[in-house]
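Quick one: the structure is below, questions incoming.
Missing here is one protein chain; the remaining ones are kept as they sit in the complex.
Letters are used for the chains, namely A and B, taken in the order the chains are written, and counting of residues starts over at 1 for each.
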Amino acid sequence: MGRFIVRRVIQMVLVMFAVSVLTFLIFNVIPNSDPAVRMSGRQASESTIEAIREEWGFNDSLPQQYITTMEKVITGDLKSQFTQLSVGKEIVKGLPRTFSLAIGAALLWMFVAICFGLYSAVKAGKFADRFLTIIALIGISMPVFWIGALANYYLGFKLGWFPNGGYVEFTEDPIDWFYHLILPWTVLAILFIGFYSRVLRSNVLDTINEDYVRTARAKGLGERQIMIRHVLRNSMIPIVTLWGLDFGAVLGGGAILTETVFDLQGVGQYTAEAIGQLDVPPVLAVTMFSAFFIVLLNAVVDILYAYLDPRIRLQ
Amino acid sequence: MSVEATEPRADDGAPGDAAPLVEVEHLKVFFGIKQGILVEREVARVHAVNDVTFSVDEGETLGLVGESGCGKTTLSRAIMRLIDSTEGSLRFRGEDVTKAGRRQMQPLRREMQMVFQDPFASLNPRKRVGQIIGMPLRLHGSDRQGVEPQVRELLDKVGLHPEHVNRYPHEFSGGQRQRIGVARALALEPRLIVLDEPVSALDVSVQAQIINLLDDLQDQFKLTYLFVAHDLSVVRHVSDRIAVMYLGKLMEVSPAEELYTKPIHPYTSALLAAIPIPDPRENRRRERLVVSGEPPNPINPPSGCVFHPRCPRATQVCREEEPPLVRYPNGHLAACHHPLNVSDAEIRDAARDPSSPVSAGDSLPGTTADAA
Partner (left out) sequence: MADALLSVEDLRVSFATEEGVVEAVDGVSFDLAAGEVLAVVGESGSGKSVTAMTLMGLTRSPNARFEGTAQYKGTELIGASEDELRRVRGAEIAMIFQDPMTSLNPVQRIGKQIVEQIQEHEGLPDQQARERTVELLERVGIPRARERVDNYPHEFSGGMRQRVMIALALSCNPSVLIADEPTTALDVTIQAQILQRMRDLREETGAAVILVTHDLGVVADIADRIAVMYAGRIVEEGTLDQIFYDPQHPYTWGLLGSITRVDKPRPARLPAIAGLPPSLANRPQGCHFRPRCPHEFSECSKVPPLEAHVQGNPEHRDRCWLSVDEKLAKREVLPGEIGLASKEHAPA
């Protein structure tokens, strides 16, 4: 197991390297125009452009440019070309907000999806199953920006049950923190719940017909024990992969719409604003930042996978 | 090199003067187990087929018997050129096909066909029977109109109704599906059919039907069979000769009937003893010899004779030296330091057979100091 983890971590470093090279190429080389000009905005003076060219070393060889760029990304020594604020500091400021949203939503959607999926599978073909199927389809079909705006308007603005967007630090007031996040969590989770519960349902239905489930029944176990000990764990294995990827994406600021609709000021919203302004340094940094979380969660998933399915550890 | 071919063959009713159709010489098939982070390197090798030499004559049936993991399936796939061999050579009709590529195999493919074990998995469920049987014909150049009568004729030959040409596989029982598999193999009038456990998945009463069918077809079309099986009971009725494999090596090659009355290798004898006899009185009388243990891992085969850890007759020499294949009367070969059912005179006349593995020692039974 130890060797497996070490191997997986080394792989992760290699993938991160590959991603960084690709990102570098996409931002600095492939557009085939002077990167310094693109980076300095529309009405930059000749001297500004020259300063940026100097700062980023755009006159050096490509490998040297890569090193300079990555140094800046990793140390956070990047400035927005419009606000001149440090990108690193902005991301750090957004982190607790994005993490609060991601962790809460991921736990919520996983928990509810397991309940729905399992219940749906146990009642397969009955009314409850059909009802949940329809609910899931509606959940999958509703775009986040729409349902988010709707929830914000009716539940927040009109009825005043929930705050109308915004964020409160956990350290400041945990209850208010929770209160502010209920809507974002729910809205972000709805899409995933629909999707995950469908996948889990079909996995459970496959697993129920496995021989070892019949063995479990022949042992005299109760239906609940069979479901939890023998069916659920085995059905979860494919779900964990999905979950890792989605969770990683949301952690890395992927919930752009949710963050923006609820004005959470997290990494996702920061990304959205930077893209809107064609502000290259933040976009570059956030791209690497998201890639890191996706790769990291991927590695975590593989390790989790090995825990869930001992057969994988051998390979 | 072609040893089996030049020497007189067993007189067990097999056409002895025919030229060998398949010649396998010192064939090895190893599978590498690879591991690594960026660059994979081989950390171990599965010795699936480990220096095997034999030949199959035109019109003959060779039974290839062994338990799971002995390499019989790998060997049959290697002969069909479905997997590459690691070392050794392979000839079909005298032509060297060891490294034959797609182009060289193309004309030979129609001469070698295969029938698979699982009649449920080996037929495409979305294709009609006519399409399944007709496919090889179409691939080898027959036109659409020409195929249908041929397919009907084939169905008739394997004992199915020609009118069933438009049905789907799921409309047939296991035995009938296996007949479809046989018809597909027959379509191109092959010389060699490799039968990979063709009746193992079938009910007893249906097994007998398929065996009899294979028997009839062989007479009718002068077919050569390589019949792969996991135990000795079924192969007996079709085989002229039987080769017993264990852990990638040949243990014994014998004229079919002689193997049952006079097994020389203790492993063969164990395989025979393990088959339950459907006769309660005989069973009560019979002293059951149950071989203990399980086949070892083919990644790390035992030293000396690969069967020694499970063999009741094993001694020091078995652990140290790999026994050569020794030739006894009737072309009966066995690789054992302590052979069963052979007289002292036969042991005296026995000689190391050139088909022995290269790694085998030279000491013949009876010459070593320690006896069983």
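What we mean here is this: a residue touches a chain if its C-beta (ideal position, glycine included) is under 8 Å from a C-beta of that chain, and two chains touch if they have at least 3 such contacts.
It should be emphasised that the depicted structure is a prediction, and the values quoted were computed from it without experimental measurement.
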For this session: Quick one: say which of B:G101, B:P125 or B:P280 touches the chain that got left out.
Result: B:P280
For this session: Please pick, from B:I79, B:V244 or B:A270, the residue that touches the omitted chain in the full complex.
Result: B:A270
Seminar exercise, completed: Across B:S233, B:T315 or B:S363, the one contacting the chain not displayed is B:S233
For this session: Determine and list the chain A residues touching the chain excluded from the picture.
Result: 210-212, 214-223, 225, 229-230, 233-234, 308-311, 314
Exercise. For chain B, which residues lie in contact with the unshown chain of the complex?
Worked result: 67-68, 159, 173-176, 203-209, 211-212, 215, 230-234, 236-237, 257, 260, 270-283, 288, 290-292, 294
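Everything below uses one rule, namely that only the chains that are shown with their structure count from here on.
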For this session: Provide the C-alpha centroid distance between chain A and chain B, rounded to the nearest whole angstrom.
Result: 55
